[in-house]
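A protein chain is absent from this complex, but the other protein chains hold their places.
Order of writing sets the chain letters: A and B. Residues in each chain are counted from 1.
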Amino acid sequence: MRHLLAVEDLSREQAERILERAESFAEVGRRDIKKVPTLRGRTIISLFYESSTRTSSSFELAAKRLSADLVSIKAVGSAVDKGESLKDTTSTLSAYDPAAIVIRAPQAGAAKLVAGWTDASVINAGDGKHEHPSQALLDVYTLRGRLGSLEGTRIWIVGDVSHSRVARSCLLAFKLMGAEVTLCGPPTLIPRGIADATGVAVRYDLDELAEADVVYALRMQRERMSESFVPSLREYAARYQIDERRLGPRQLLMHPGPVNRGVELAPEVIDSPQSLITAQVESGLVVRMAILYELLAGSDRARPDRGPAPAETPPRIGQPA
Amino acid sequence: MRHLLAVEDLSREQAERILERAESFAEVGRRDIKKVPTLRGRTIISLFYESSTRTSSSFELAAKRLSADLVSIKAVGSAVDKGESLKDTTSTLSAYDPAAIVIRAPQAGAAKLVAGWTDASVINAGDGKHEHPSQALLDVYTLRGRLGSLEGTRIWIVGDVSHSRVARSCLLAFKLMGAEVTLCGPPTLIPRGIADATGVAVRYDLDELAEADVVYALRMQRERMSESFVPSLREYAARYQIDERRLGPRQLLMHPGPVNRGVELAPEVIDSPQSLITAQVESGLVVRMAILYELLAGSDRARPDRGPAPAETPPRIGQPA
Partner (left out) sequence: MRHLLAVEDLSREQAERILERAESFAEVGRRDIKKVPTLRGRTIISLFYESSTRTSSSFELAAKRLSADLVSIKAVGSAVDKGESLKDTTSTLSAYDPAAIVIRAPQAGAAKLVAGWTDASVINAGDGKHEHPSQALLDVYTLRGRLGSLEGTRIWIVGDVSHSRVARSCLLAFKLMGAEVTLCGPPTLIPRGIADATGVAVRYDLDELAEADVVYALRMQRERMSESFVPSLREYAARYQIDERRLGPRQLLMHPGPVNRGVELAPEVIDSPQSLITAQVESGLVVRMAILYELLAGSDRARPDRGPAPAETPPRIGQPA
C-alpha cells in the first residue's frame, strides 16, 4: 500500500491490517507517554482546501504521536487557494520530500491527481462528494470494538446520502467487512439506481428502523434547504431525526460529526449509552496513526536519484536529532 | 489543584506554589536549551474562540518548552464555532485524552462548563467578562519580582473595569496577596456597588493617583464609544490617559497588552523605566509553564477504565519516543 485514496481500492486484507495496527496504537494511547519515535525526522504535510477541525486535528495529532515533523497548510482563502493550480502546489510541496501528503479538497478525485504528481504517499482526507476513507475505517474500527465483527450486522445510513462522501466510503467499507447496509433518506437525497449499483437496500422512511443493529446518521448541511432538496430543516427533522422514540435500546448510534443538535439527532440520543460518537473520535486518532504507519513505516521507497543510502553517508552537520 | 478556572477559587497557598514554580522556570529560560522533558508524550489542546496572539502564543510556547504535544484550534469563524455546541466540541477533544485544555471563549463560565465535561485539566485563558486567571498570576509574579512582596502595596487599576476580565482577576489576585486596590475610571465603566462587594476603593478621576505605588492601565476597547460608554477616545484620553505628567518617577506602570498607544497610555510612558509591560510578557511564559506543571506533572489521575498501568504493558509498537 502506497496511498490511501478510496475504500473502493481497498482489499479486505489491507483494511484488516490497518485495523489491527490501530489496536496496538490504542494501547500506546493508554500510556502516560503517548508517543512513539517511528516517524522521527520525516515530514508530513497536511493540506486542507476546506475548513476542518476534527479531521485535520486528528491527522495532525496522529503525526505528532508518531514523532513526525508536520507542516500544516490551511489553504482556505490562501495564496495556494487562489493563485496556484493544484499541480503546481503539489510540485512545490513535493520539493520538501515529504513522506506523506494528507489532502482535503472540494473536487472529487483531487487526492488521486495529487498521487500521480508526487513521490509522497497520499492520504485522501475527503475529496468533494467522492470518498473519505479514513472516516470509514475509523467507523469500522469503532464497530468492531463493540461487536467483534461486522459480519451480518445490519447498518442503516440515514440522511443526505447523495452529497456525502462519508456515506459513500462507509457504505463500501461496511459491505467489505460483511455488513448488510440500508440507505435511508428523502428520495431527493438518495442517488437513483444506487440499490442496483451497489447491492444495498434503500428506504425512504424510518418505519422499519427497528431492524437495524446500527444507525449511522449523516450530517445535514443547511445549504440543502436553499437548494430545495428538503423543504425545511424542521420538516427534515420530523421525518428523519433520530430521537429516543425511534432509537431502540439495543441499537448503536453513530455520526461522523460535527452534529447539528436537533436536526439529524435529538439532543438526548447524542449522549445516550448507545451513542458511539465520542468513541468514533477516539478511534479516529489511532486509525490515522495506523494509516500513517502502514503507508510510511518500514517502507523502502528510495528514489533512483537519491545517491548513496543514508547509512553510508557520514553526517557532516551533526548527529541525527 | 486540577483546574485553573478563576482567581476567586484560588487559595493564597496555591498561588504561592505557582509563583515559586515560575521562578525555577525563569532559570530554565536563561539556559541555552530552554526546554525540559516534563510533559513529553502528553497532549495539550489550545482552544480559542476569540482571536488572541499574546495569550495563545504564550501558552503554546509554554507547552512546547515542557515538551508536550500541542493541538492548537483557532475556533474563530471555524466549523467548531458555527456548527457545534461547546459540549460536543469538548467531548470530541476529550476523545484524544489530552492532559489539559486551555480555553478562551466569549461566554462567562465557559471554562467551568468545559471542566465539568472532560477528564482533562482545564485552564481558563479568558471567559467573557468573568476572569483571566493566568494574566493575574503573571502580574503578581512580575510585581513580586520588583517589590519582593505585595503586602501593603497600593495598586490603582485604571480604565474600563466593567468590561474587563483582567481587572476582575487582578483585583482578586492583588488582594489575595495583600495589596490595597483602588479602581479608577468613568462612572459608566465602574460596576455599581463594587466597593462594598469587594472592599476596594473607587475613584472617578486621577487626582489622587500620586498615592499609588503601581498604576495598572486597562486596554480601552474602541467599541465602547459606539456603545456610548464614553463620548470619544479623545475625551477618555484627556481624563484617564497615563502620561509622563501623571506618572511619578517612583510609580510602576503595568498594562495587559496590547496597548492602544495614545489612548490609555501616552507613547512616552510605554518605554519608560517604570514600565513593566515587557516584563509582564516575559513573566507570562514562565507563569504559564508553572501552571501547566502544577496541574499536570506528577499528577496521578488514572481513570478506572484505563486498564493496567503503562509500566505493566509491554510496548508492542516500539519504545516510547
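In this text, a contact is a pair of C-beta atoms (placed from the backbone, for glycine too) under 8 Å apart; a residue touches a chain by one contact, two chains touch by 3 or more.
All values reported here derive from a predicted model rather than from experimental measurement.
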| item | value |
| --- | --- |
| Residue in contact with the excluded chain [from B:Gln14, B:Ser67 or B:Ser85] | B:Ser67 |
| Options A:Glu50, A:Asp69 or A:Glu211, residue touching the unrepresented chain | A:Asp69 |
| Selected residue (touches chain absent from view) among A:Asp32, A:Glu50, A:Glu84 or A:Glu211 | A:Glu84 |
| Footprint left on chain B by the chain that the document does not show | 24-25, 27-38, 40, 51-54, 57-58, 60-61, 64-65, 67, 257-261, 270, 277-279, 281-282, 284-285, 293 |
| Positions on chain A where the hidden chain makes contact | 40-43, 69, 71, 73, 75, 78-80, 83-85, 88-89, 91-97, 306-307, 310, 313, 315-321 |
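The criterion applied here is as follows: only the chains that are shown with their structure count from here on.
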| item | value |
| --- | --- |
| Centroid spacing, where centroids are CA-atom means, of chain A and chain B in whole angstrom | 37 |
